[in-house]
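For this view, one protein chain was removed and the others were kept in their places.
Entry: chain A
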Amino acid sequence: MVQMTYRDALRQALRDAMTEDDRVLVIGEEVGRYGGAYGVTKGLIEEFGPDRLLDTPISEPAIVGAAVGAAMAGLKPVAELMYVDFIGMTMDQLGNQAAKIRYMFGGQIGVPMVLRTQGGTGRSAGAQHSQSLEAYVLHTPGLRLAMPATVADAYHLLRGALRQPDPVVFIEHKALYTLKEEVDLSSPVPDWGKAAIRRRGDDLVIVTYSRQVHNALKAAQDLSERGIEATVIDLRTLNPLDFDTVRTEVERVGRAMVVSEGVMTAGVAAELSARIHEECFDFLHDPVVRVAGEDIPISVSVALEAASVPTPALLRETAERLVA
């Protein structure tokens, strides 16, 4: 067991992948000399050199597009977008190119690239640096989507992403980089594409991912003190989506709350809620309840920012009312 931060685990995953396979390279703004805007790639340029850590100009569409071409040509690029908020600038390369090349070209070739980025609130970074845009990705067939919540998953999901035959968008949470946990990176972990049950209880199932896993666990602890026991499912990857685990737990327990930091309307929570209603209808005691980000941009004001996304208190209160 070692103590490690989420940031260190991501770096270790890159280091191990780059050591094992010299086709793996990192392309992005400030990834080399600077060590990444959030310090994830710090020191890697000393280990692997500037040919494996390519510092780019501020040219997001070309960063993603170059990764697409590199992947087609046999390399294993890890492109980095400093903030997921910039994904719109690259959406053609991602949505029209990376996601569709295998299909359009009749299966001749895939685009095995990883796009690492980070999102979410927590730093007063304002409307253009605080969003949770995973639904954009999930709405595009052909793109895989991983969103680690724990330190171990920061490592394992990134390693897993690099083994996929298809493009993976890998969204970290900016508030988790300093999260420190005891991990044993050699111990067995759930497979790529498999959800993790982080806590078991018989009163309701909380389905979530990324930072909201921690909020859900906090809420579950408070609920437990009040005699309500929650199951908390961490989806880990949203595409592939392990709906079997969700279905099994919801059918067992009969109540579900889905939680997402992204805005509520047409978001990940909406998709999950729809599937649970459709597929587990006969087992539900109550309608599924969604707790998600407000349908508004994120303000720079500390107070407004905090109120714009689900808090442990809102999760606890909603769960209590659902179970009552």
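The criterion applied here is as follows: a contact is a pair of C-beta atoms (placed from the backbone, for glycine too) under 8 Å apart; a residue touches a chain by one contact, two chains touch by 3 or more; residues count from 1.
Heads up, the rule we're going with is that contacts and distances are computed from a predicted model.
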item: Missing subunit (named according to UniProt) among the choices "Acetoin dehydrogenase E1 component alpha-subunit", "Ferredoxin", "Cytochrome c oxidase subunit 1" or "Sugar ABC transporter ATP-binding protein"; value: "Acetoin dehydrogenase E1 component alpha-subunit"
item: Contact residue for the chain not shown (choose from A:2, A:104 or A:296); value: A:296
item: Contact with the hidden chain (one of A:61, A:193 or A:240); value: A:61
item: Contacts of chain A with the absent chain, listed as residue ranges; value: 29-30, 33-34, 37, 55, 57-59, 61-62, 85-86, 89, 123-129, 264, 286-287, 289-297, 299-304, 307-308, 310, 314, 318, 321-322
